[in-house]
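Every protein chain except one is present and positioned as in the full complex.
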Amino acid sequence: MSCPFLSSAQQEKTAIGEAHAKVTYPGQLQLASLLNSQNLLTYQPGNTPVHDEHLFIVTHQAFELWFKQIIFELNSIREIFDKKLVEDSALPVACERLDRITKIFNVLIAQFEVISTMAPQEFGELRPSLGDSSGYQSCQYRLLEVKLGVRDDLRIKYADQSYQDSFEGTELESLKTSQKESSLFDAIDQWLARTPGLEVDGFNFIGKFKDALERMIEDGEDKKTEELNTGYTTQETPSPLRERFDSVFNETKHKELVHKGSRRFSYKAFQGALMIFHYRHEPQFHYPHLLLTSLIDIDQKMAQWRHYHANMVQKMIGNLAGTGGSSGYMYLRSLCSDRYKVFLDLANLSSYYIPMKYMPQL
Amino acid sequence: MSCPFLSSAQQEKTAIGEAHAKVTYPGQLQLASLLNSQNLLTYQPGNTPVHDEHLFIVTHQAFELWFKQIIFELNSIREIFDKKLVEDSALPVACERLDRITKIFNVLIAQFEVISTMAPQEFGELRPSLGDSSGYQSCQYRLLEVKLGVRDDLRIKYADQSYQDSFEGTELESLKTSQKESSLFDAIDQWLARTPGLEVDGFNFIGKFKDALERMIEDGEDKKTEELNTGYTTQETPSPLRERFDSVFNETKHKELVHKGSRRFSYKAFQGALMIFHYRHEPQFHYPHLLLTSLIDIDQKMAQWRHYHANMVQKMIGNLAGTGGSSGYMYLRSLCSDRYKVFLDLANLSSYYIPMKYMPQL
Amino acid sequence: MSCPFLSSAQQEKTAIGEAHAKVTYPGQLQLASLLNSQNLLTYQPGNTPVHDEHLFIVTHQAFELWFKQIIFELNSIREIFDKKLVEDSALPVACERLDRITKIFNVLIAQFEVISTMAPQEFGELRPSLGDSSGYQSCQYRLLEVKLGVRDDLRIKYADQSYQDSFEGTELESLKTSQKESSLFDAIDQWLARTPGLEVDGFNFIGKFKDALERMIEDGEDKKTEELNTGYTTQETPSPLRERFDSVFNETKHKELVHKGSRRFSYKAFQGALMIFHYRHEPQFHYPHLLLTSLIDIDQKMAQWRHYHANMVQKMIGNLAGTGGSSGYMYLRSLCSDRYKVFLDLANLSSYYIPMKYMPQL
Partner (left out) sequence: MSCPFLSSAQQEKTAIGEAHAKVTYPGQLQLASLLNSQNLLTYQPGNTPVHDEHLFIVTHQAFELWFKQIIFELNSIREIFDKKLVEDSALPVACERLDRITKIFNVLIAQFEVISTMAPQEFGELRPSLGDSSGYQSCQYRLLEVKLGVRDDLRIKYADQSYQDSFEGTELESLKTSQKESSLFDAIDQWLARTPGLEVDGFNFIGKFKDALERMIEDGEDKKTEELNTGYTTQETPSPLRERFDSVFNETKHKELVHKGSRRFSYKAFQGALMIFHYRHEPQFHYPHLLLTSLIDIDQKMAQWRHYHANMVQKMIGNLAGTGGSSGYMYLRSLCSDRYKVFLDLANLSSYYIPMKYMPQL
């Protein structure tokens, strides 16, 4: 197998072959270069060194190392789903790797607890040395978003600029390449659209689902639902349940929501997700359901990561703009929006849950 | 010392005296009652029991137990500061207890990771049994907010109702009592306003601070600052630094910000915080500065708690409204706003940091 | 379904029926009793109250609440496996609940970070009031161990006493009942022993596994293995690999290890685990393998919990004995031993991993 993730430098090296070299811990980890990469700007002749700069650099480097790992995992998961036929045994592997990404985000969140021990005053002394340098320029973070499937038109712009404007050369190229490739979202969308049972001339899930809704309404759930959700009953809406499920049965309505960005999947994929969600106890849907849950988890962890990020920045610079004319606290907090939740539809499936007593056997 | 926190029932009990009773682990912890308080609604004749209801109840009970502990600590910290003279040895105690509250919030956040293992489908089955019951009705959570100092006019209303409308009887009374008392915010505000060094006829901190700003501007920092914050230099603003610090020197401007809710402390208290922030290395300000940091930490942890809460609810009910006509995801997410950060001014101090080379010796 | 977990008091209550009562948040959570269960020993006439006693009680109560939840989950998982035929769709449910228990232990570990904020001096002032009360007397913790499957003969005794000597009445009875029931370990052992593929006259896993080992030895792995494990090669042992795997093929050797306590499963169950471990990528073994991993996780989390416990106690009382003549630090640390790892065999499976290139297709 050739590894598309390896840099060309590495590919050459491995081509030459160094199989016989003795493997050592510092050699394998390339510690000589890794531990010599902390170039402190304020530890220069003429500057009063800022103690916390070392922490600042190491934390960011640790972030970048882990971003690389996340991208490595994302690539491998995209590869699993970006096929006409996804093998059964691939799903557990995909779930394990998504779960790993979630746990990496726990590390990244713990890293914010460390960088937050930096006194804002120390950062105030360090900040002028940072010049134009800004986290905004992390190419890997952008790759991560693109490969996951953050929708370009839903991004919140800063000063009317595209995030791409911060990059050039090979970085810009890698971003553009990623945008052309299938994102994890795209691959999952296509896979969901093929969920067995959706066929109108077969099990016809959506038809059965509509029947189930009608049974539920007949059962008087309309009134109970309204009370549960609003605290009181009115006569105004003929059927709050029918209204709620409208976008599930009406493709035009669905597409409107997609256009607005409050729904993401294609109509068929959304149905697939809804079917898996309801029939999760069926053996064939065990792993698909675990997968959907893992995807929600990643979205939520990333949202939490963004929230910690915004808070950390608020502590360091208050309501000022960030370095390099970028991302201050207010901007960063705006990113905690659902616009950046790639698999938002999956979290919202619970809004369309119909109790199993109304659903037919599969 | 009489303990104002004990319920009257407990006070009586202790008055009667049971000093001679043998202390046992289950007795001291009142396990008989504690472990018999999980009354499952769906484990009733006629209902199909929902396995996850037990988790639902235990998690909420654990939240409430910890809320009680936080309130206990908050009361003791308010007592420390709600005095004309705060003893030196009281500050370390206050910091320890604030730090404890922060660590309790770590537990509460970890609890969201547990409750999030509930399948939304299970919650969908459980939800109808919950009736009007809603987390909105947690009196202790409201007490916690009030005692901390959440400003009533900054709360985000739901359906134009006050949060108080959910309470009656002794619960409502305890809320009203708390609102009349000094909150932690009030007590800290008064303490900060007395910071030694603020006296205009003494060290005159604010005067010295203004001189420092002028030295900074003379030094050409204006141009650098603008570049740092905007990424480019313009000639338009005569002095971005002077503009930024305007509300620090102009009491009217300060009050306008307080009125809008984007600043909170009284003018004098804000100056005190600014002084401690800059002179944190002076021995008399070691603990005051640690205290300010601890207060920021609590605000940020609570914001994270709210964010986890909103995400958990999104996973459980998508974009539906909550039970009891309350707090769905969109509402809960709106609470992650700075409006609920009681000590927002402290996080924003970093916007007004003047490098120490411009500041005079204390 | 009747719920064997509900106390008889609750069963009666539900029998009477209170379906029509309005469900409220404080009512459902029984807050009136829950929040009135903090009876502080040092807040009595004549005593100088110890501030941290409130924390001490609340933390222990939170531990007990969560223990109840863990026992609830354990009971339901034991029920799943304590059958001749375990349905396919039961495995994902079991995995979810085991994963939940692991996450509860994360909460419990976070709780140690809170209780550790208690100053040892505060505990020194509180300690005399605690009398004979000791965590040693937590019946639920013992139930948890017994239901999980901690082997009685492997327990480390304190002062030659059985842990049962701390209990009487209904508590003792519940412990004795639990000991007679199948533990989770027992149920899993029986389930593993039935792993399809073990039949000697069928796929004959153990026979195939032996062949694979021989292929591995022929391939020269013996020498490499020895080098890897010892750092040097000798001629002394004829085949280190054959020696290592001896207890896998020799039932008498296996039973000796079980007798010593360094192995736990029955011979057949051990084979089942080994088979699942190697063929985890086969669809029928996806969930069984996930289950084995979850069981290792619980053992390891509990070991970490014990380790945090020991450290917390060391900080509070140094090297003194505990209250009630029990469990000081040295004793608690001795419990971090593998003797308390119920599913030790699963962690040790990796010692018997044979690379898949030597293993035949299933």
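Worth pointing out:
As written, the chain order gives the labels A, B and C, with residue 1 at the start of each chain.
Quick note on the criterion: a contact is a pair of C-beta atoms (placed from the backbone, for glycine too) under 8 Å apart; a residue touches a chain by one contact, two chains touch by 3 or more.
Remember, predicted model here, so these are calculated numbers, not experimental data.
Residues of subunit B in touch with the missing chain: 88-89, 91-92, 280-283, 286-287, 289-290.
Where subunit C meets the omitted chain, the residues involved are 119-121, 123-125, 127-128, 132, 224, 228-232, 244, 277-278, 280, 296, 300, 303-304, 307-308, 311, 314-321, 323-326, 336, 347-353, 355-356.
Listed for subunit A, the residues touching the missing chain in the whole complex are 1, 3, 5-7, 9-10, 13-15, 17, 19, 22-31, 33-41, 43-46, 48-49, 51, 54-55, 57-58, 60-62, 64-66, 68-69, 72, 76, 96, 99-100, 103-104, 106-107, 110-111, 113-114, 117, 119, 129-140, 171.
Note that only the chains that are shown with their structure count from here on.
Placing every chain at the mean of its C-alpha atoms, the farthest one from subunit C is found to be B. Residue numbering shows that subunit A and subunit C use the same positions for more than half of their mutual interface.
For the pair subunit B and subunit C, the distance between C-alpha centroids works out to 37 Å.
Per-chain CA centroids place subunit A at a distance of 29 Å from subunit B.
Inter-chain spacing, taken between the CA centroids of subunit A and subunit C, is 34 Å. For subunit B, the set of residues touching two or more other chains reads 119, 131-132.
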